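With one protein chain removed, the remaining protein chains of the complex are shown where they sit.
After this line comes subunit A, so read on.
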Amino acid sequence: MKIPPLLAHVAVFLGAALVAAFASASETKAVAPEEQRARELIHIVRQDCGSCHGLTLAGGLGPALTPDALADKPFEGLVATVVSGRPGTPMPPFRGIVSEPEAEWIVDQLMRGFPLDAGLPPSR
């Protein structure tokens, strides 16, 4: 059976797109939370993590969390620090406040350059 040329083109194109999509997904390592939660997490990181790490995340009592500062740090180690804290330092565990996948997303975003805070949604 002869495959129509148009169909062949479409199949190849779709295949390539799928491969590209998987490749980029495995690169990000982290799954984005749904929009409302993402906004909350951005607010928590900027404002509350920011009370030690600075609103611009350039550091304070805690170290800087900018892409440059994190570039040579292992991803998994950073996730573990967010989830479990760092004993002997003021870094507290955020277990119970953020989930492990959320911690992965936060670290991933920090390494890319953290999004700006749009504020919390107005209270009901």
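Heads up, the rule we're going with is that a contact is a pair of C-beta atoms (placed from the backbone, for glycine too) under 8 Å apart; a residue touches a chain by one contact, two chains touch by 3 or more; residues count from 1.
We adopt the following convention: contacts and distances are computed from a predicted model.
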Options "Cytochrome ubiquinol oxidase subunit I", "Carbohydrate ABC transporter membrane protein 1 (CUT1 family)", "Protein nirF" or "Dihydroorotate dehydrogenase": UniProt name of the undisplayed chain: "Protein nirF"
Subunit A residues that touch the omitted chain in the full complex: 43-44, 47-48, 50-52, 54-56, 58-61, 85, 90, 92-93, 97, 117, 119-120, 123
